[in-house]
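Only a single protein chain was left out; the remaining protein chains are all shown in position.
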Amino acid sequence: MKVPFLAAGLLGASTLAALAQTPQLRVLTYDSFVSDWGPGPAVEAAFEAQCGCDLVFESAGDGAAMLARLMLTGERADFDLVLGLDTNLTASAAGSGLFAPHGLTPVLDLPVAWDDPLFLPFDWGWFAFVYDRTRTPTPPASFRELADSDLSVVIEDPRSSTPGLGLLMWVKAAYGDEAPAIWQALAPRILTVTPGWSEAYGLFLDGEADMVLSYTTSPAYHLIAEQDDTKAAAAFAEGHYLQVEVAGMLASSTQPDLARQFLAFMVSDAFQSVIPTTNWMYPAVTPAEGLPAGYETLLRPEVSLLFSADEAAAIRESALTEWRDALAQ
Amino acid sequence: MLTLDGVVIAQDGFRLSADLSVEAGARVAVIGPSGAGKSTLLGALAGVVPLASGQIRWQGARIDTLPPARRPLSILFQDNNLLPHLSVFDNVALGIDPGLRLTSEQRAAVTTALAETGLEGLGGRKPATLSGGQISRAALARVLLRARPLILLDEPFAALGPALKNAMLDLVAQIARRHGATVLMISHDPADALRICPQTILVADGRAEAPADTAALLRDPPPALAAYLG
Partner (left out) sequence: MRSPSEPAMPRGPAALVAAGLVALNFGALAAVAGRADGAGGLSAADWSALRFTVMQAALSALLSVALAIPVARALARRRFPGRGALIVLMGAPFILPVLVAVSGLLAVFGRNGWVNDALGLVGLPTVSIYGLHGILLAHVFFNLPLSVRLILQGWARVPSEHLRLSATLGFDASARFRHIEAPMLARVVPGALGVVFLICLTSFAVALTLGGGPRATTLELAIYQAFRFEFDLGRAALLAGVQAAVGLAALVLLTRATLPEMRATGHDRPAPPPPGGLELVLDAGAIALAAGFLLVPLVAVLARGLPHLWGLPAPVWAALGRSLLVAGASVLLLAAMALALTLAALTRRWPEIAGSLALVSSPLVIGTGLFIVIHPLADPAALALPITALVNAAMALPFALRAILPAARRAQADYGRLAQVLGLDRRAQWRLVLWPRLRRPAGFALGLGAALSLGDLGVIVLFAQTGGETLPMQLQRLMGAYRTDDAAGAAVLLLAVALAGFVVVERLVGGRDADA
């Protein structure tokens, strides 16, 4: 019995020693961030080169699933940072009391002012309806024009997907109390509602629908990765709703300095320059060498719409009911 | 001697009582209207149908408390006497060792039993490739091999033609004679009973009567049997 016991002791000791030498920083994020085609691998390599630590990304579905997981574990969260919430989720995240102030004041290239003490943006984008130029030569220029057209669109369900929730907020921000009327007018144009972005975008690419709710940056993927310039985002006169993706450090983290170091790294060039061609969003801080070629062709809306986190949380339920009632008729 | 002492079988509203005994070495037919409980009676003897009350004794010792396989009897059902996925040889061998781990002597005994029932060389075949008569022979080979003092036949030959059936009955009688075995045989055909069974148990109106002389019974049948014989 002595030998296994000794071995276990040695194993434990050596693991502890290894831990003491290289601290581990654990970051909870969403699936597509850590996927082999997302920013995760490059970010991990770049940060580990400078921190002398072991950066571990672990993924839990999408932003909403991440938050749910965080709520479930509460104080016993086994992560130092959370990366990938958006402004529709930050109010409940802040309300959980699990996050600590980041204390950083970087200069951000965002279309809106940012002064959230808990959450720091790492990328952002405008929601937009993406279409195929060859199939739709003259896209609608507003929600009303879309409602009057004979085009079909696929949207995501606000109850199960973040872009879907973004669209809900978009219509609400643009039309306020008129939102139900807009939804009713849009209803005949909506081919179907999918559980998530992948399904919706897949339907669009398969030619099932003329337009899909996505981002103004979506055409950049086709242009840069596939040399295909047929996809474009339709400019809407009402303005475009923003999605700002943020990260925050947990109050329960045992290595707040390292966590803060990561947040500072997050808004530096090494991280930000990876974003445009992996996450296909705008970096929160434009890298020194600028945006990749192709981004200059993208639609840049003149009006950016965004509810504050608290406003978004306050109107979500009633907006959802309006949406459901209008579309269920 | 096989004794049924105050036996009552009750199943879903059906009730059959039996108070009778059968001499060792006797060959007894079991006759009665359809649904009277002939199969149930044999099932109770074999232990696959539970008793509501009463005792069954063989040579003075109770057997109704024994599991079916430990009772001093072999039974052949109307059908499904052979497992279709086993060879004829294995089906017969089940009678010696249900685990099919046979010594060479036991294997020889199986081969002998097959030969004696006219199935020489057919041991490797599956039941599906046999004729109805051959299937009956295989089942009888197992009875022969088990050499239990009681043989119960629940119309295993009902599906055979008259000539074949008679051959089987003769084979049963021959096996029984050789071992001095007692035979209880359900039959629908009085001719079967007359052929190999000097005595007959009448099962009718919820009762199994004591064995009576077959010829006398058929000559002067009681009302229930008369109605059945038509």
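In this document, chain identifiers A and B correspond to the written order of the chains, with residue numbering beginning at 1 in each.
Quick note on the criterion: a residue touches a chain if its C-beta (ideal position, glycine included) is under 8 Å from a C-beta of that chain, and two chains touch if they have at least 3 such contacts.
All values derive from a computational prediction rather than experimental measurement.
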item	value
Selected residue (touches chain absent from view) among B:L94, B:L202 or B:L218	B:L94
Contact residue for the chain not shown (choose from A:V112, A:L203 or A:A251)	A:L203
Residues of chain A in contact with the chain not shown	28, 31-32, 34-38, 40, 56-61, 64-65, 67-69, 71-73, 76, 78, 92, 152, 157-160, 165, 187, 190-195, 197-199, 201-203, 205-209, 218, 221-222, 225, 280, 316, 323-324, 327-328
Those residues of chain B which, in the complete complex, touch the missing chain	11, 46-50, 65-70, 74-75, 77, 79-86, 90, 94-95, 98-100, 126-128, 130, 135
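Rule of thumb we're sticking to: only the chains that are shown with their structure count from here on.
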item	value
Rounded Å distance, chain A centre to chain B centre (Cα mean)	80
